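Sharing a structure with you now.
Only one protein chain is missing; all other protein chains are in place.
And then chain A:
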Amino acid sequence: MICQKFCVVLLHWEFIYVITASNLSYPITPWRFKLSCMPPNTTYDYFRLPAGLSKNTSDLNGHYETAVEVKFNSSGTHFSNLSKTTFHCCFWSEQDKNSSLCADNIEGKTFFSTVNSLVFQQIGANWNIQCWLKGDLKLFICNVESLFKNQFKNYNHEVHLLYVLPEVLEDSPLVPQKVSFQIVQCNCSVHKCCECLVSVPTAKLNDTLLMYLKITSGGVIFQSPLMSVQPINVVKPDPPLGLHMEITDDGNLKISWSSPPLVRFPLQYQVKYSENSSTVIREADQIASATSLLVDSVHPGSSYEVQVRGKRLDGPGIWSDWSTPHVFTTQDVIYFPPKILTSVESNVSFHCIYKNENKIVSSEKIVWWMNLAEKIPQSQYDVVSDHVSKVTFFNLNATKPRGKFTYDAVYCCSEHECHHRYAELYVIDVNINISCETDGNLTKMTCRWSTNTIQSLAGSTLQLRYYRSRLYCSDSPSIHPVSEPKDCHLQRDGFYECIFQPIFLLSGYTMWIRINHSLGSLDSPPTCVLPNSVVKPLPPSSVKAEITVKTGLLKISWENPVFPETNLQFQIRYGLSGKEVHWKIYEVYDAKSKSVSLPVPDLCAIYVVQVRCKRLDGLGYWSNWSSPAYTVVMDIKVPMRGPEFWRIANGDTMKKEKNVTLLWKPLMKRDSLCSVQRYVINHHTSLKGTWSEDVGNHTKYTFLWTEQEHTVTVLAINSIGDSVANFNLTFSWPMSKVNIVQSLSAYPLNSSCVILSWMLSPSDYKPMYFIIEWKNLNEDDEIKWLRISSSVKKCYIHDHFIPIEKYQFSLYPIFMEGVGKPKIINSFTQDGIEKHQNDASLYVIVPVIISSFILLLGTLFISHQRMRKLIWEDVPNPKKCSWAQGLNFQKRTDIL
């Protein structure tokens, strides 16, 4: 009894401090706090300990709870009576046991007092409350957990949170009216836990949020005192994600994680890890915003379990929940780093700790092998510590792929045993050449690079990165810490192409290729390009080509491209137009030159010409060749000579008048330069003088030769003028009798060639030249002729000769005074013919001759016999004739 009174007195004493200020509220703590309620009207009854209960305060646990339970269970009417009671509710916290806040209701008095929390714990209806602001800074959450064990489980249990937003408070800063409070119904689960959600505008995170709880359970309404909080002070982020552990290159255990998503403020983290069974908690205070922690002395064959949680770095906040535990087991052999990606000519090192049969191998006994085939020399080993061995590779060559293995396997072994695990060494040749070209308009730079020269590494990506300096390139370009990536596109030819547009003409673009891989990244040697130095100009325009009149040179002219403004050199290529042009190159180094004239062998041919240009200082590239320009064939000069011509004289040789037909061959282009518009015949006779006749384009002309001498000249005329050098022919009766050709022989070589040779007799007349004329006598072909120099004694005539045909060959000596007497032969020379005739008649004539000879012999023989018979018939037989006896008739017989 005394004890009960003492408690009541204590309670009254504790509520001495009546605070009349209506805005007094319980400041929500980052940690969990409690709400305890008890009905004051019946408090004394309930605080009086029931009979039989121990007066020891430790025995008071659950007294009120038990009492309420008894009340609830006794009758339904009592329940209604209890609902009318006014409850005293107080906030208190185990962390801050000296402070609590109590109130009758929201409009009533609020007490701020120091309460022995044990009292509430023992005699009140209790709830655990924790409030926080979610990491996204949008949602304020209060979690209300009932500490009743089972009395409300069969009754309706509702929790409401009534809050007032700061902007409402601003209207009435001192006394928030009941109507100002907004109400939120909390979501309650069957496990006595309710969650109240309040949306908080971002702009109000630093303002004070006032609220209280109204808990209805089994018809009893419990109303908490006012709570206040600045939402930003109770931020509780989500637990960190992506927990990961790895052994660093230095042999430490690196625990890393990522911050939870949607966190807009820096966090600090707490890491809890255990190695095998021993648990260690380590805070990452020194690296508050870092998302990793290094744990040294990692051991092979061990298991590490890690959890991380986060809290706002600046200002108060609530620790997040612990992340899901992550377990990492180290192998019996630890390589650090386990994999190395490096470039050629670099030096790298591997470390290893080797545990063999539960015993860590001494580093001095560790040996290193490469690909299980090659023992690495001991000179490359280093003893780092008792258990850590190091091997170093110097000046590495690119890894040669062995089948699907694109790495070298590095093994850490004891003297006679290697663990099956190995480290991987990837050595890549990163010498990638980047070449750039600025377009002719100086607005775009295209850079190209190929990966054909380097070994492709599965899972790697390539990226061109660049840094632009304000002006020019440095002598030794280096990789700048601040760089930008550039999009490059793979072309059909296997090159990547990246376009810079617009460009800074005189800024140095330092570029390199970054090979990104999960093992790390490698950079190719940087190269610096000045767009102005890699210009490929547009080709020269308005290219024209012509053969100049009179000078007869190939003149090429062009216009410079608009850019660049620097001096240019030019290259000209030209050749005879055709299917396959054999180009000749001519170079022009005079930047001001815009045309050039070149000698060409054939003035009357079509030439094709192209021009290209490049900076005179040699920087940049040659432009493309210009569009081809073609020369037009036109008259360049007057014809070099008139046509060679001959005549056919018709009519009676005895008559004084003859029709003479002149024949000539059309002039070739090289002689006519380059065309003949018409031919003109110049006549000269002693009587008529000189006159001309235009015969147009004909190549035959007939005139009447009437006088003793008649000289004709045939001129070729083009658009420039008359031919300069012309042939004359004088027809002279007296000269036609001058014979200086002693002999003429024609020897057929084959069916297409005949050799004609002649001999001249001594004479006072010297021929200017000869005309050889020939024709087939069996056909009415036109005569053919050839002009031969006077110094020649024989010539080859190429024609189609038929051996059995008859040909007439004539050799005319042409004197200054006129045409001489010709030597004419009508057949080939005998020596030459005999063989052919023999060939033709051998098998006909010889039998005839032989037959004739035999017949002749027969005839003679028969004639002889007949003669003897006739003569000796008249001669008496001496043997029978007396006068003939004694005569020697034998001699006569011999005579006969």
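Throughout what follows, a contact is a pair of C-beta atoms (placed from the backbone, for glycine too) under 8 Å apart; a residue touches a chain by one contact, two chains touch by 3 or more; residues count from 1.
Definition applied: contacts and distances are computed from a predicted model.
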Hidden subunit of the complex - UniProt protein name among "Leptin", "AP-2 complex subunit alpha", "SAGA-associated factor 11" or "Golgin subfamily A member 7B-like"
"Leptin"
Which of these touches the unseen chain: A:L505, A:V695, A:M768 or A:C795?
A:L505
Omitted-chain contact residue, chosen from A:K359, A:R470 or A:K737:
A:R470
Who touches the missing chain here, A:L442, A:A716, A:I797 or A:I825?
A:L442
Among A:W322, A:W369, A:F495 or A:F563, which one is in touch with the chain left out?
A:F563
Footprint left on chain A by the chain that the document does not show:
442-443, 470-472, 474-475, 502-507, 532, 562-566
